[in-house]
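For this depiction, one protein chain was excluded, whereas all remaining protein chains were kept in their positions.
Take a look at subunit A:
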């Protein structure tokens, strides 16, 4: 089915239009209610789409700083991308670094420990900049505990996620911080699916790191640290080919992320402690 559009009538909103409008609404709520506010830019496809949505919400600019919490183990292509688009998109970039892995809970399995290191780096940034709002690009379809998240998700003392006691969230009314020392994780992409992100990237022409596209029969479907992310078999070299591939696939996006598979509760433990 195609649709015909006349200029005298409003657009018939399709699925991407609706997701976009809702994300813009969420970003504008965050900007209005949470100060200081920052957006976590991991350089991956989702957070690029999120920066793009922020520009949509604020007429082409991002009126708050974006934050990259660097593990110093990312792919070189990602650092090059960061430098290029910080300039092109006129972003106010805050850089943070993660503590050495030796300082992290040794009882965690290796990949989870590596992720916990990132959590520590993020926590330090939140404290340093006294952030009340942190915009993060997680999606419900990525992982089952993320599926239980709120759009505005309060983090208490020590940045902990109280999964057993999340606030009600309905009719577009979101939680705001009610105690000192709290911050809110804002999740504008929660309702998006992986394929929605790709279709949006295609429609809007959002730039991406090349690692998402196949070289020698392999590509990255999800980008983490070099040592804990593995590529998948693929011949998709364009956004359209990636979309076609996803349409016929039933494998989970995070299959290449080691930390998700080390133990049943590894991911939940990470998230309760403040991981994304």
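The definition used in the following text is that contacts are C-beta pairs under 8 Å (C-beta built on N, C-alpha and C of every residue); 3 or more make two chains touch, one makes a residue touch a chain; residues count from 1.
Definition applied: contacts and distances are computed from a predicted model.
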{"item": "Which of \"Adenylyl-sulfate kinase\", \"Urea ABC transporter ATP-binding protein UrtD\", \"Transmembrane protein\" or \"Ferritin-like domain-containing protein\" matches, in UniProt, the chain that is not displayed", "value": "\"Adenylyl-sulfate kinase\""}
{"item": "Identified contact with the non-displayed chain, of A:10, A:76 or A:158", "value": "A:10"}
{"item": "Residues from subunit A at the interface with the omitted partner, ascending", "value": "1-22, 24-25, 28-29, 31-32, 55-61, 63, 140-141, 144-145, 147-148, 150, 163-164, 166-173, 175-180, 193, 203-204, 250-252, 255, 264-265, 268"}
